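Step one of this worksheet: look at the structure below.
Missing here is one protein chain; the remaining ones are kept as they sit in the complex.
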Amino acid sequence: MSMPATGSHAAARSRPADRVFAASALIAGVVILTALAAVAVFLIAQSIPALIADPATLPTPSTSFWEYVAPLAFGTVWAAALALIMALPVSIGIALFISHYAPRRVSQTLGYVIDLLAAVPSVVFGLWGIKVLAPFVQPFYAWLVDNLGWIPLFAAPVSGTGRTILTVAIVLAVMILPIITAVCREVFLQTPVLHEEAALALGATRWEMIRVAVLPAGMPGIISASMLGLGRALGETMVVAMVLSPALVISFVLTGSANPPTIAGNIALNFPEAHGIGVNALIATGLILFVITLLVNSAARVLINRRKAFSGAN
Amino acid sequence: MSGAANGIVNSLTSARLPKWVPWALLAGSWLVLAIVFGILAAGSGGDYNIVAVVFFGTVLFDVLLVTISYLVEGSRRARDRLVTSLVSTAFIIAILPLVSLLFTVAVDGWKRFDIAFFTQSMRNIVGAGTEQFPGGALHAILGTAEITGMATLISVPIGLMAAIYLVEYGRGHLARAITFFVDVMTGIPSIVAGLFAFALFALLFDDPGIRFGFGGAIALTLLMIPTVVRSSEEMLKLVPNELREASFALGVPKWLTILKVVIPTSMAGITTGVTLAIARVIGETAPLLIIAGFTASMNYDLFNGRMMALPLFVYTQYANPGTDVQPYLDRAWAAALTLILIVMALNLIARLIARIFSPKLGR
Partner (left out) sequence: MLDPVTSVRLRALMAVAAVSTLLLTSCAANEMYQPDTSSDLSGEINGSGASSQGSASDVWIAAFQTAHPAVTINYSPDGSGAGRKAFASGGVAYAGSDSALSTSELSSNFAACSPGTKAIDLPVYISPIAVIFNIEGVSALNLDAATLARIFKGELTRWDDPAIAALNPGEALPAAPITAVHRSDDSGTTTNFTDYLAQVAPEVWDAPANDSFPYLTGEAAQGTSGVVEAVTNGRNTIGYADASRAGGLGVAALKVGDTFVRYTATAAARVVAESPVESGRAANDLAIALDRTTTNPSHYPLVLVSYLIVCQQYADPATGALVKAYALFVASTQGQALAATSAGAAPLSPDLSARVSAVIETIR
């Protein structure tokens, strides 16, 4: 992140206020690092007993800790990925709709309405998921299994209550949608007007203008927004605990009763009754979630850095 | 059609579909699918599937519109139509669950959205309570306000300053490390943040049963900071460098440039980010249950004694009702409605602040 602005001021006289400000900014960064280090130390220290313990004493007796954690890690990634696949295109669509399609007056209201969705607490999403969404989509799942059951994703038997990983992914998608939309919207609105007008003046249709001017400039923002959303989906606890019908299996089936659980949901479900090594095992799964997020974010950073030529600060 | 003769289509004069065509097509597709599924349902004796009707109807509409547009208007316009319909469809898809959810919360929450709900706690209230004291959520509203307020007070300065460091000052290993670990922080599951805060304070105060509001605020701070840093960083980066350079050229010190030029320019984005961050943590249940505790009585003191929060109130009213479930559910929905209204109000205030402090833009 080279900064021409700072570079060009190498010779400027340094003022005390400047130094105080720079130092407090630095301290803020260091505080964050310290806090995170403390959490990491806590996680690792609490996880070690579970990692070295006899696997047979784990909450679900297994041959190794990894066998215990595999379905959980799989379920976490699978549910979050499904949610992101559903939410990302829709969010970009909504953000474009608000920034470039809807009339000005309408778009402000719409933006506000979408932000509202971010305000709904996850417990309420959970309540809505079990009371409204699951019964509503169950017949649809039944239809999918009856007619498209040859696709492994919709293998029989169908869940009798609709509380499957697909339902959870839908709720998660609805939850992360306003986050992704809000960031994308701000980013799209910041597209240089000159670029847009130039494209239109060359005779581009609205879509062509968006494709050549808006989307490339907004790409780092879109990736960033997706990562914010993905982070929330990976770590979401209450919705998964309340809505999902889990079983410790690795399965791609979207419409069945036995769904891979997620790490955060599993911690919430089993922590109250956990004792002895079980507590450590649950915290160790939390450490794994930490690592998963770390990997996902590193991947995103690599993608953004390849495309960072469009950042306004450069 | 002279343009077509040269192989170039003049988009100003080439054939355009009348404005009513997309709407008519949409209604038509839904109707056709409704009839098809009606016949199917009647034939098989199964249930009538309204989701499938809307879903496949919309797909049919998209296909038809693009095909017709391709035939009449050519490929470029067809693609534009396709994207327009996809974008609008995305919007409708997103609005549907929102409407369903808000409708459910509003209708179910309204039943107990009365004065008693905001002037009473749950102390000594059982079931539907009495005529005079039907029970309320004042203790939880107070707790949420204090805990979330404290978390915001801690995390916004830290988060914003860290973002400023990353965008304006940071270079080299430290900046890269902060960026990276802020990303990692987004991955702290909320329940782990609660466990961490609990372990920390139990150790500090040597009290294995410690429960207090401030601990909850610390747990929420851990969850809030990455969101604040991430969104502020994104917004600060979007401030054009020309503005900074112009300010420097006028002899304005760097810290004043940041305070008076960079931050006001990105104010709207930053407030949106902070509001999102508050919205992200104000609904947290799991960490607060562990560190802030559960109580039915009022507690004003953030630093002493158990403190209730609204999401916890919703959850416990739903999960642990007595024999007479309905009054508990009514209170749960009313609390959910209150929570949403609080965040709405925050949102409005954030917008107001953004409007007051950000400079007038060109558009």
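Residue numbering begins at 1 within each chain, and the chains themselves are lettered A and B in the order written.
In this section, a contact is a pair of C-beta atoms (placed from the backbone, for glycine too) under 8 Å apart; a residue touches a chain by one contact, two chains touch by 3 or more.
Small disclaimer: the values here were computed from a predicted structure and weren't measured.
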(Q) For the chain not shown, which residue from A:26, A:90, A:117 or A:134 touches it across the whole complex? (A) A:134
Q: Among A:226, A:255, A:270 or A:297, choose the residue that contacts the chain missing from this document, as touch is defined above.
A: A:270
Q | Among B:42, B:153 or B:352, the residue in touch with the chain that has been omitted | A | B:352
Q: Using the touch rule from the top, list residues of chain A that touch the missing partner.
A: 59-60, 130-131, 134-135, 138, 157, 159-163, 241-242, 244-249, 257-258, 261, 269-275
Q) In the whole complex, what residues of chain B lie against the chain that is missing from view? A) 116, 118-121, 123-127, 132-133, 135-136, 138-139, 141-142, 145, 207-211, 289, 293-298, 300, 305-306, 316, 318-325, 345, 349, 352, 356
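Quick note on the criterion: only the chains that are shown with their structure count from here on.
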Q. Approximately how many whole Å separate the CA-defined centres of chain A and chain B?
A. 13
Q | chain A residues within the chain B interface of the complex | A | 1-6, 8-9, 12, 15, 17-18, 20-22, 24-29, 31-33, 35-36, 38-39, 42-43, 46, 89-94, 96-97, 101, 110, 112-125, 127-128, 131-133, 136-137, 139-140, 143, 170, 174, 177-179, 181-183, 186-187, 190, 193, 203, 205-208, 210, 221, 224, 227-228, 231-232, 234-235, 237-238, 263-264, 267-268, 271, 283, 286, 289-290, 292-294, 296-298, 300-301, 311-314
Q: Quick one: which bits of chain B touch chain A in the complex? Just the residue numbers, please.
A: 11, 46-47, 49, 51-52, 76-77, 79-80, 82-84, 86-91, 93-95, 97-98, 100-102, 104-105, 157-162, 164-171, 174-175, 177-193, 195-196, 199-200, 222, 225-227, 229-231, 234-241, 244-245, 248, 253-256, 258, 268-269, 272-273, 275-276, 279-280, 282-286, 310-311, 314-315, 318, 332-333, 336, 339-340, 343-344, 346-347, 351, 362-363
